[in-house]
Structures are given as structure tokens and as C-alpha cells.
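Taking it in order: structure first as C-alpha cells, then the write-up.
Removed: one protein chain of the complex. Kept in place: all other protein chains.
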Amino acid sequence: MFISIRKYSTEICGRLEKEDQCVQPCSEVSPPKWHLGHTTWFFEELILVKFLPGFTRFNEQYRVLFNSYYKAAGKHWIQAERGYLSRPTVSDILQWREYLDEKLVDFLKNSGSNADVDFLLEVGIQHEQQHQELLLMDIKFILGANPLLPTYTETPLPKVTAVAESWKDFNEGIYQVGHKGPEFSYDNESPHHKTYIYPFSLRENIVTNAEYLKFIEDDGYSKSQFWLSQGWDWVNANHVTCPLYWHKEWHKEWHKEHENWNEFTLHGLQSLDPNAPVTHISYFEANAFANWTGFRLPTEQESEVFLNKTCNENMPCDSSLFHPNRVDVNVNQVWFWTKSQYSSYPGYRTFQGMLEEYNGKFMCNQFVLKGGCVATPKHHYRHTYRNFYLPEQRWMFSGIRLAKDI
Amino acid sequence: MFISIRKYSTEICGRLEKEDQCVQPCSEVSPPKWHLGHTTWFFEELILVKFLPGFTRFNEQYRVLFNSYYKAAGKHWIQAERGYLSRPTVSDILQWREYLDEKLVDFLKNSGSNADVDFLLEVGIQHEQQHQELLLMDIKFILGANPLLPTYTETPLPKVTAVAESWKDFNEGIYQVGHKGPEFSYDNESPHHKTYIYPFSLRENIVTNAEYLKFIEDDGYSKSQFWLSQGWDWVNANHVTCPLYWHKEWHKEWHKEHENWNEFTLHGLQSLDPNAPVTHISYFEANAFANWTGFRLPTEQESEVFLNKTCNENMPCDSSLFHPNRVDVNVNQVWFWTKSQYSSYPGYRTFQGMLEEYNGKFMCNQFVLKGGCVATPKHHYRHTYRNFYLPEQRWMFSGIRLAKDI
Amino acid sequence: MFISIRKYSTEICGRLEKEDQCVQPCSEVSPPKWHLGHTTWFFEELILVKFLPGFTRFNEQYRVLFNSYYKAAGKHWIQAERGYLSRPTVSDILQWREYLDEKLVDFLKNSGSNADVDFLLEVGIQHEQQHQELLLMDIKFILGANPLLPTYTETPLPKVTAVAESWKDFNEGIYQVGHKGPEFSYDNESPHHKTYIYPFSLRENIVTNAEYLKFIEDDGYSKSQFWLSQGWDWVNANHVTCPLYWHKEWHKEWHKEHENWNEFTLHGLQSLDPNAPVTHISYFEANAFANWTGFRLPTEQESEVFLNKTCNENMPCDSSLFHPNRVDVNVNQVWFWTKSQYSSYPGYRTFQGMLEEYNGKFMCNQFVLKGGCVATPKHHYRHTYRNFYLPEQRWMFSGIRLAKDI
Partner (left out) sequence: MFISIRKYSTEICGRLEKEDQCVQPCSEVSPPKWHLGHTTWFFEELILVKFLPGFTRFNEQYRVLFNSYYKAAGKHWIQAERGYLSRPTVSDILQWREYLDEKLVDFLKNSGSNADVDFLLEVGIQHEQQHQELLLMDIKFILGANPLLPTYTETPLPKVTAVAESWKDFNEGIYQVGHKGPEFSYDNESPHHKTYIYPFSLRENIVTNAEYLKFIEDDGYSKSQFWLSQGWDWVNANHVTCPLYWHKEWHKEWHKEHENWNEFTLHGLQSLDPNAPVTHISYFEANAFANWTGFRLPTEQESEVFLNKTCNENMPCDSSLFHPNRVDVNVNQVWFWTKSQYSSYPGYRTFQGMLEEYNGKFMCNQFVLKGGCVATPKHHYRHTYRNFYLPEQRWMFSGIRLAKDI
């Protein structure tokens, strides 16, 4: 499991040029080679440094360069300046990965059973999987910020089949949400707990590009009444008029083949598919769109109850494609925003040690997304999973699911 | 009621020089004369323009200058630039207040009963009371930002009497929170609704300066493990080391009489009273302090349940003083932060018309405070009241009440 | 002399409301009351503190609050935050002025002749005169930033009489520039020195609004070829399309009487007078305009040679008006930009003591203006005077005089 997960990270980067792996077009997007290094650092610090007597770090300096934000692990390089570092090179980092993998596999083979190590190994694997989704997000941003519009994969993207509108109703009452059972989950998914929910309905088919386009065509981005106060400021300060990666007449002289709306995808620039799920949407946009429809966004509790009833946990990522291409009931190929700000569950306890900083310290000014997406690695997703982003962020594969009171 | 509330606003400003009423030391603090104008604008736009045939605005331009942020009411002057406007003068605005008050009283006398007008009059009065608390906050900030440290009132500030620590326990179960009944409340306090709460305990005595000082002396501001990630960035970017208005050796050569920690109050610079409630605390600080104690902040639901059991709704402001001076059980002289991010209740509906913008559009990145404070006007407070501020703000009279799971 | 100069400063502010004297709409514009204090501070620090035994400052704190930037005089309040200070009030400062004036006059009467004191008194008077011009500039900016467009003076502004174009030629050779003789001058005007000048011609009539309007109508603000690289960035970053104080359809609904281009003046909003000198022009604009005409800006050496030949030193300010209203040869009612960056003359020596900081430390990134303006106080101006501003600044009465090689 460890070996195959580790290999998948290098495969993701293997489709890139070395140059693609170094640049950082905005502070929240990291150079791909940094992800390859950081996930390696994570195993090194969390397991080998602690549990393997006599272990020597591959390079002492990497300890600082590839620490993301863990204060308990010492100093760390500034996030916004990861793209300033041309060294270590991609080759240097790949050598480090080989070194670490070999040492870790040896260690696991030779050491006896140890529950602490088993847990940290599981966390390391889950962490690497999270970064695999981030890698795809960051690669998309890097390629999409380039007017040459390089293509990540040549695999053609099929047209999406439309589905009929349908809603799923739920009764009022006490429900239980949160993780239960022996399988791995992050600390923020626990404890399993009761919550009182009023009668509601969620739309089974996710919002499509065609629906979102109507909002644009109705001048939704110019009507303050649909927007949160901070969202309205964000729209105006950044001159936002459409989802990230949507283009109309952008570098028209160079990319003549696409008229009207186009969307940049990891499969290259595509004519906008009206039936596909709208994606790369901020919370501000999702909320404004929901207001415009007269419906609302679901809470995270409603969302989890809905997911438990309707969706298969293995579905979101069951695809060889790197772009959402289904809107069927029971499939989530984009994370959907909830109206719930990210906070702790009653009785919440953080992981211990360095991992205390994994989730709890971000419980401020973020909104929860549920459901997984096409870029989420297989076996990484759970319905109790709580993804979270700032309300203005939208480089993740984020979409909209509508809710209403009934 | 209308007349006495209106008069109290001018009384608050009457203790100031004209110069004090013009300046804006930071964008969230408005010049006092602006508040006098804005509350007048509110009645003008909401009632007279709509309901009094032939009504002429005192000055057409004030419609823009004193609109705070209501997009439905047309253009508005930029908030951060209110302090750039020397005109209209304080006298101009006082004349406008007289004009409006006379017209409105005449209108109310001469028009028949009208439920819409009654409601808007009530909103206008509540709105003016909110701005009375804001006036005291802003005046304190304006005077406190001045190295001359002018005094707002010469009334002496008595020493605070210490109280013993005590906790109040609550059982697990379904509770009801939110406004119920015919009395006025804001839209965000409704509907009255059920919520599931786990067993918890709240500390009856509010956190004091002495307690907070121990956190400082334990280097709490330098220990990242207690802070939210954004809070840690805020502390470091702004070099925060103590609550707003606390000073140690500040302009020592000018204010020699106070050694050690001092606190600027509306009663002038005071030696820090260890028994007084700590106040002018950001959410980031409240959360870090709570983490340091090993307890936590309460949720807003827990807080409302607690307030209903223990506190008199008339208590917070029952004082002729402008600084919190009691920590007894049953009294709230500082708003206390909850860990709940400000969001809508299930089934929430906004007010209509221009008032749609009163509360709903701010449900993002703010935290709820409960309990009222010494600056809250009498008859304005309710236990269902939901005050809300950004996690870094601290110029309101905000303090800390501790909670724990039991 | 001292008494009458001091009195003129308070007269300038006497036309204002107290509120006008407190605000600071941008960091380079100071509240008028601050100028009243600062010029008082200057005499206090420079003369009484040094030469009057037993002198007690009116208020120790004012020493910091009214120091502009003199590091040798200790700490100073931040320039950009002068508008945050409501205290000391206007009355407080006027009392301080009376106190200082009385003490200084007594001191001068009672002390014997002292060349150092005589020199410092002269500097203090010149300094106060400089601030009188700054006061008018700042007052104009404060009133002009207000959409109510308050009028500083009700005196009507006569229409300007047009003059014919004429050029004055000068031969190649060694010329002498800089201050000579026993009268007062600033250190930066010395020494009187030789300079080699190539044949040139200067236009006697200053550039008018009508001429500048043609540049605007030819889309001069949209044609990069006329602009310095930094100027082009400035135009685009600030969306500059016309001189400061020009307005077209600004708050049209409130100021209906003026169609087409208008200009805000200390005499109120006026229909743009085509024959008046264009004023409130940045170096970037002056340079772009000159390039557009095919001529160029003069050097400061050429300008001084020209002024010596053609203009009366008493002329610029010989007016009861607060706006340039003549374009005749021999009159300068606006400072004109030279293409010379502000630097030291060969053999330059700064004043000593605190006054070392008066001029020399600003010799970087500023351009020299020559000629004086309508706001320059009588008896303050000399042809050797070197005014200097950053190339983007334009709240001074700055205009354009054209030059050419011959």
C-alpha cells in the first residue's frame, strides 16, 4: 500500500516537464516538486526520525525547506516563496524519495509490530493522498495560468450526459453524524454525535455549467442582493465575472478554434460542456448562485445524512479522467460547498504531537465541503470527510449542490 | 421613546470637542458626527421618504454620505474615507437631526396607525441604540489612539470586588434557542428552534485581568500551540502582546503616575484592576487563552441556555460607568466570545426591502458574541441577541467566558 | 515682521470651520491645525529652548506631535497619522501660538543682538511662509476631496485675458546661477556658480487650460509614447485622465450648473477657463504634454536665466485671489516644472544643526520647480528659489513652461 501510494505521486508528476515542477504562480499553489518533497519529509519526521535509531536525514536543510507549517517541527520556509527555490532539483527530490522509501520499508520489515507506527504510517499515507489531489489542483493552476495552455493529458474528454432534476427529502429529527468504527479518520471527523435537523430536501443532480451560465447571463455577478458582503467586495476587487478557468475570447488570436465559453481542463482547453458539473467555484459564488435560484446551500450535517443515503463512498474518483464528467445521482465528481463554517464537533479532541496542528488550528473562516471529487485518490474518501477552504478559494474541484427547507 | 433615544445620542457626543467628532483613526472606527448623521439618514430613508408625501430631504447629498452600505438605497461613500470629510460640520448635522426629529414626530402624530411604520420606527430606534454602543466604542478608540490620552468622563472608577470561581452544569438533551414572542428582535435571532446539546458547564464568573495577565506572563503570545493558524499570523504581523488599551511604559515620560500595566478607559488611564473583567479581546486571543487554561469557549447555543438560566436581561448596562466594573454571577458587563461562527438559524428569513441587508449578508467569517456589555443601552439587550465581529476585531467591549465538556 | 507673518497663518485658517482643520484626506496633506502647531514648534525648538534660559515648553508632548521629520529633534509622530489626532484642539493650538509669540517677542526685546538668533528668526519666518503656501494647498485638497465642494472664499474669480504666444531666445555660453549676496536664501540655492548652457528658447506665456485640453482630446493620456515609463505606470494604476481638480460630470446631479469641464478652486467649482494657466499638474503630465507638443521642459539653469531676464521677483503672489488668473509675460502664478532632478550645487554646504535636515536629505527622486505661484506669500519668493516635488505629486500650484533647443 505504502509503495503503491508513493509511486502514484511520482506518476502524477511524471507527465510534467521539470520546469512545470518548479513554479508557483500564486502563494496557495505549490510547485509540484515541493509536494514530492513535503510528503517525504512527513514520513521522515513522523516515523524514521522518531522510531529508527541512528537514522540520518537525507539532507538536514530539507527539514526546514519541506516543513509546511508545523511549528512543533521547528522552522519552516515561507509558503509564498516555495517558487523561489530552484534547488533542490527534481532529480534531487526523487533521489530523496528513493532513500526514504527504502529506509522506511526496511524499517517496517525489521521492526516488530507497533501500534504507534502503524497509526503514523496510516496518517502518512492519507496525507500523501491528500497531496495527490492538491498536486492535480496545483498542476491545473500552473498550466492554466500559462497563455500557451499546455495540456496535462491527451486523453479525450467525452461529452457529459444530462440527467433529470430530482430532489431527495428528509424528515425532522435527531440524526447522527461523524466517524464511527475502527477505520482511519481524521480527528476533525470525530466524535460520532447527535444533531437535530429540521425537514429538508437536497437536489440529487449537481448544478451544471448550463445552469450556472444562466446566472451569469442574468447579470448575477452585478447584482449585489445575491452576494454576501465580503463576497461582493471580492467580486469587485478581483473583477470576477465567471468561474476560474472559464474563458471567453481569451488570447482569441491564438486559440481560434473555440468560440463562446471555453473551459481550461487538464485535458486542454475545451468548449464549455453545458451538461457537466460547474466546478472551480468559490463559496461566495456558490452562495450567490443558490440565492439567485431561491434555494440555499445545505449544512454539512444535512449533506452527510444525504451522502449516507444516496452515494457510494468509492464513486467520486472512479474515473480515468481528470475532469468531472458525470452528474448522475449517487456520484460526486466535484466537492460541494456547505453553508457550515468549519468548527469542532462536540467533544472534539485533536491528534497528539506534531499532528495536533493537522486540523484544529484551521477552524476559523473556512467553510466545509463534502462529497469528494474526480481528483480525490481511490480509497481516500469517506462520507464523514470534512474538506475545508476559505470562502474565496476556488482552485479545488468545487461545485454546488442545492438544498431547501420543506 | 423616539425622542429620548434620539437625545441620548447627542448627549454621548456632547462630552466631546468638535474635533473629536471628525477623525477616523482606522477604517472600522467612524467619526462620531457620522454616527449622528447615519442614524438620522436611517429614519429619513426608511420612513419619511417612503411614507410622508411631499417630504423633502434636508440635503440630497447626505443621502449618499450617510448611507453606510445599503446597496438598495443607492450609492454610498467609502467607509474608510469618512474621516476625510470635514463637512458637513457638527452643527450642520445637529440641525439635520432637529429637522428630521420634528418632521418625524409630526408625521407620527398626524398619520393614522400603520403597522409597517410602527415596525420601521422600532427598527430605527433599535438601530440608533446599536450605534450608541458603537459611538462609545469609537470614541474610546479615537481618544485612546491619542498620546495625550484625553478623558471622556471625570467620574471616578471604583475598584472591582473579586468573586469566587463557580461553574454551572447543564445536562445533555434537546434545548430550544432563538427569539420567541411578540417583542422586537432582529431577523437573525429567529426562528425559535431545537438544538441538541451535549453535557457542558459554563463558568459563572467572567475571566479577569489577573487571569489574563498570567497568560501573558506565561508567554502565551509567543507559544504557537495555543493559537489558531490565522490568529498566530495576526499576532506576529501586528506584534500583538496584550489586549487593546493595555499599556506598559507607553509614553512613560508623559504619564509617570502609572507603573506596571495600565489600561486606557473612558474614565482616563487607570492602573490595571486585577479583579476587573478582561476586555477588548479578539476572538484569536480569547481562543488562545481558553486553550491555555485547558478549557474552551462555549458555543452560542450553550451560551444562550446559560444566560436564560442565570442572567437578568436588564443587567449588562445597569451602570452609570463606561467601563466594566463587576464580575458577579448574573451580570454581563462585557460581551463574551462564543466558538460559533455566525450563521443562519434553520428556517431563517431576512427582513424585507432595504433591511434585507441588515444581518444576513454578514454571515461569513464572523464569530458570535453573547451577553451584552456596559456600553449597551438600556432596553436594547435580549439573551437571544447575536452580536458578531471578525476574529481579529477587539475595539468592542469583548471578554471571555470559559466552558468545558462534562 | 514676525508678528505680521504669524498673524497671516491664523488668518488663512480663520476662513475655515474647526472641523476643516482636523482632517487628513491623504498622507501628504496635513490638517491645517497641524501647520499652526508645527510652525510654532519650529520657533520653540530652534530659538527659545536653545537661547532662553528657564524657558518652559507650553506642553512637553507637543514636542513630539509637531515635529515633522527632524531626527535631530527627537521622536516625531507619523506623518500619515496626523489626521488621527483630534487633540490638541484648534483652541489649544491657538493658545500655544499666543504663548510662544509673547515669549519670543519678549525674548527678542530683552536679549541683546545675536547673529545666531537673527539668522534662526529669519529661517523661522521663511519656514512659516513656506507653510502658508502649504496651508493653501492642503486646504484646497481637503475641500476639494469633499463632494459638497465647500468654498474657501466667496470673492469672485475674473475671467483670464488671453495673450499671444512668444518665445525668448538665449545664446550659448557660461552663465551664473544660484544665490549671491547678503539676503536670506536656503542652503540649496548656494553657492552662486558657473554652468555651461547651450542655445535655448523659453516660451514666455505659460501653458493654458485650452492647450492642455487639446492634449486630452488627442487621447494624450492613452498614448504611451509621450510618457516616462514610471509615468505610464502611474497613469494606469491611478486611472488619471486629467489634472487634479478637473471634473466632468462629477456628482452631476448635485452641481448641475456646470457643463463640460469644471475646475475646483478655492473660489469654488468653476467652469474651466480656457485662458487660465493649467495647474495641479504632475511632472509626469508636464513631461508628457511637452513631448506631445514636440518641445521639451526647461532645465532649472535655463529657467533661472530666463526668470532673471524676464520676471519681477515680487510678481507671483501679487494678487488678492487664490487661483492663477494671469498668463502674461513676466508673471508666474504657477510654479513650472523643470526637467532637472533636485541635486546639490557644486560646493554645496548644508545649514548646521537641526537645519541640516531642511533640504539636503531630500535630494533624491524629486524634480525642481521654478517661478513661484499665486499662493506663495509676498516677500518669500526669489528667482534662485528651488521648489521640489516627487514626479507624481500635483496638489501644489504647478504648471508647464515650454522650452526648445535653438
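To keep things simple, chains are lettered A, B and C as they appear, and every chain counts its residues starting from 1.
We take it that contacts are C-beta pairs under 8 Å (C-beta built on N, C-alpha and C of every residue); 3 or more make two chains touch, one makes a residue touch a chain.
Since the model is a prediction, treat every value here as computed from it, not as a measurement.
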Contact set (omitted chain vs shown chains) is A, C
Out of A:T10, A:T89 or A:N314, which residue would touch the omitted chain in the full complex? A:T89
If the hidden chain were put back, which of C:A72, C:V105 or C:A162 would touch it? C:A72
Which listed residue, A:G14, A:G112 or A:P147, touches the chain dropped from view? A:P147
Consider the whole complex, including the chain that is not shown, and state which of C:K159, C:K194, C:K214 or C:K378 touches that chain. C:K194
Chain A residues touching the chain left out here are 16-25, 33, 60-61, 64-65, 77, 81, 83-90, 142-143, 145-148, 150, 251, 253-254
In the complete complex, which positions of chain C touch the hidden chain? 69, 71-72, 174, 193-198, 224-225, 227-232, 283, 339-341, 343-344, 346-347, 356-357, 361-365, 391, 405
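Going forward, only the chains that are shown with their structure count from here on.
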Among line, ring, star, complete and other, which one matches the pattern of chain touches? line
With centres defined as the mean C-alpha position, give me the chain B-chain C separation in Å. 45
